[in-house]
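I have a structure I would like to understand better, so I am pasting it below and will then ask my questions one at a time.
Just one protein chain is left out here, and the rest sit where they should.
On to chain A.
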Amino acid sequence: MSFLDAGIEFAFSFDQLYDRLQSMPAPIRLRELIRTIRTARTQAEEREMIQKECAAIRSSFREEDHTYRCRNVAKLLYMHMLGYPAHFGQLECLKLIASQKFTDKRIGYLGAMLLLDERQDVHLLMTNCIKNDLNHSTQYVQGLALCTLGCMGSAEMCRDLAGEVEKLLKTSNSYLRKKAALCAVHVIRKVPELMEMFLPATKNLLSEKNHGVLHTSVVLLTEMCERSPDMLAHFRKNEKLVPQLVRILKNLIMSGYSPEHDVSGISDPFLQVRILRLLRILGRNDDDSSEAMNDILAQVATNTETSKNVGNAILYETVLTIMDIKSESGLRVLAINILGRFLLNNDKNIRYVALTSLLKTVQTDHNAVQRHRSTIVDCLKDLDVSIKRRAMELSFALVNGNNIRGMMKELLHFLDSCDPEFKADCASGIFLAAEKYAPSKRWHIDTIMRVLTTAGSYVRDDCVPNLIQLITNSVEIHSYTVQRLYKALLDDISQQPLVQVSSWCIGEYGDLLVSGQCEEEEPIQVTEDEVLDVLEGLLASNLSSPVTRGYALTAVMKLSTRFSSVNRIKKVVSVYGSSIDVELQQRAVEYNALFKKYDHMRSALLERMPIMEKTATNGPTEMVQTNGEAEPSGLESKHPPSITQPASQANDLLDLLGGNDVAPVIQTTPAAKPASAGGELLDLLGDLSLSGDPAPQVPVSQPSFLLDGVSSQPLFNDVAAGIPPMTAYNKNGLKIEFTFERSNTNPNIAIITIHASNHTETEMTNFVFQAAVPKTFQLQLLSPSSNVIPALNQGAVTQVIKILNPQKHQLRMRIKLTYTHKGSPLQDLAEVNSFPPQSWQ
């Protein structure tokens, strides 16, 4: 053999070998693949197998292998379902769709639905294929195309193919008509403008006998009516849709057993439900339609079997429809009774559904729902969380003046045993209900106490000031309240809101507590020391939050005017002067200062709180601004705070300016925020003007600017501008002089010091000076040096007034003086007009 021959032979055999290597083995079957993957024991093993298979599939795709493409794509889809990326198969799906074989098409469309979505450009390429398939000779292919379009057709595709869908809607083939109807629904959802196109096709839809077509037609009509009020009107009037639907429904109910669509003895419940839903839309806000369907609704409601879920589904839809249209009252009562029956059903799904509906109707049909109150209250004990929640909301909606006692008992019991997530809402609800319908103040207080002791730590923060306000206003049972709160405190000091309210009360009414008088129940014997022990315990305990400690310290302080053991209190206060907690330290230091330098003011400062008015309807934030919180934090200011004048005095002053009888409100400024300049500012006047026509508005402004020029000295130290003093008043031996200064820091502020002197032979006691200025000014009155003016000019009472005059108007003032002289009370009014110009320009 020549060298050349050997070479050629070798080349031939090499070719054969090469060929044999080229034809790879047929890709494994889907079943094989699934079985193999399931044998993988770890995630890593599975991933390895998948990668190997993917590589094989990829090379197979590259070879443009028609025979096995379908199989490969199917495998790819399986792997995609497991969560692995499969986008390299997208184009293959398109090729499958374009193929002529049914199996190919089927996998291709499935692949398209799983792998492609609107956001990829690839899917647009499908449009042509789908168009061809919609006109295919085999209905199954047409069906596939319709299905795919209806599931994931984008807006552009829908626009292009809507005409084809519409054609198919009119075909006589019921298999296709069904699909076309729902496909049309999808088209309308994507491109609402195309709705008009389908209108002519809907004319005959309802005369079909085929249930499937009927069902999908109803869905289509529902979609159209929901989206467009014009369509709705059209269907009502022109098509006489309602009578048609009523007729169909009637046939369904009356006709005998039809095996095809029967579910547990009821014929085609799904169709019934959809028809009822469409009737609901048609009957809403339309008297004629509602009337036309009254009878059939009553019939369905009474004749449907309720033993199985199916019947209940229909009844539920019926109830929803009745409540939504303009039905007559008899029908509505029937509906609510059905819901009431649902509540007694063993199946919790049905109870849930009933509660949800009742919640929606309780506003409109309150009385009818009331009848089922006891069942609803029983549902509070259900095991399912969502049922309990709905029962609770419904119970609160049903509380009224008549059933408050009974309901509250149940609700309190519920509060005891419910999950923590409910407690906050339940507590707030109870408070609201108690506030609206409390039969007596004592009952109200008892209820609140019960809530505080059982769910105290879940009560919302805004409840504390609300409660304090409530307690203050229930004057006649102060002693009862403080006694009960004290007893509660002895038992348990861990629940902060309870402790806060209790310590506040003890601070206010501690004297009632130790005096041992209580009308409502057996008075307990408590000594002052015991009370102070409890409060000190709170201060020292780890369970108390910083806020609570603040409350406790203030309470101790208040007791200094009510108890006799002042020394002990002084000791406590001074101990906390070096506390690490800044808030506590500040309070203690200020109270100490009160003991030392301002002892004469202490009793006035720590007086009982007046009755608080609510400034806004149930606004918790407004509450914070009134005396409730203001007192403890008001004392934080660095300046001697002014006297908390009792309400009656403010009243008188308002009379000063024109005799209006506005309900007085003492608004101490929102000093609850310690950051504000604090100092209780008596905003006496708000919008009242000297001309005597009042604007009875409650002042809310924060004139903290008035303290701008003031340093930590008790009084200002601005440079006197050399303004001449003036005598404002001189009568009956009482002389009042004004001296002026302008604030250095704020040119709009004038600072007036009054000097009140008395040149009669007897002193004047209980001296109170009040002033009012016109609308454009704002006034702040600081505390007087004393309220006794000694006789024979031996001393004077001084008081500081600050006036803000941003508009530089001429300063005018009305003043009112009250004092006791020679045993008899006197009062006088005067106008002061001749202020030196430098004081206000």
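A few notes on this one:
Operating definition for what follows: contacts are C-beta pairs under 8 Å (C-beta built on N, C-alpha and C of every residue); 3 or more make two chains touch, one makes a residue touch a chain; residues count from 1.
Criterion: contacts and distances are computed from a predicted model.
Hidden from the displayed complex is a chain whose UniProt protein name, among "DELLA protein", "Small ribosomal subunit protein uS4", "AP complex subunit sigma" or "Chromosome transmission fidelity protein 8", is "AP complex subunit sigma". For the options A:Tyr68, A:Tyr175 or A:Tyr437, the residue in contact with the chain missing from this view is A:Tyr175. Which of A:Glu260, A:Asp491 or A:Glu761 touches the hidden chain is settled by the complete complex: it is A:Glu260.
Between the chain not shown and the residues A:Ser60, A:Ser289 or A:Asn312, the one that touches is A:Asn312. What chain A contributes to its contact with the hidden chain is residues 31, 34, 38, 74, 77-78, 81-83, 102-103, 106-107, 110, 113, 117-119, 140, 146-147, 150-152, 175, 178-179, 182-183, 185-186, 189, 211-212, 215-216, 219, 259-261, 263, 268-271, 273, 277, 309-310, 312-313, 316-317, 320, 348-350, 352-353, 383-387.
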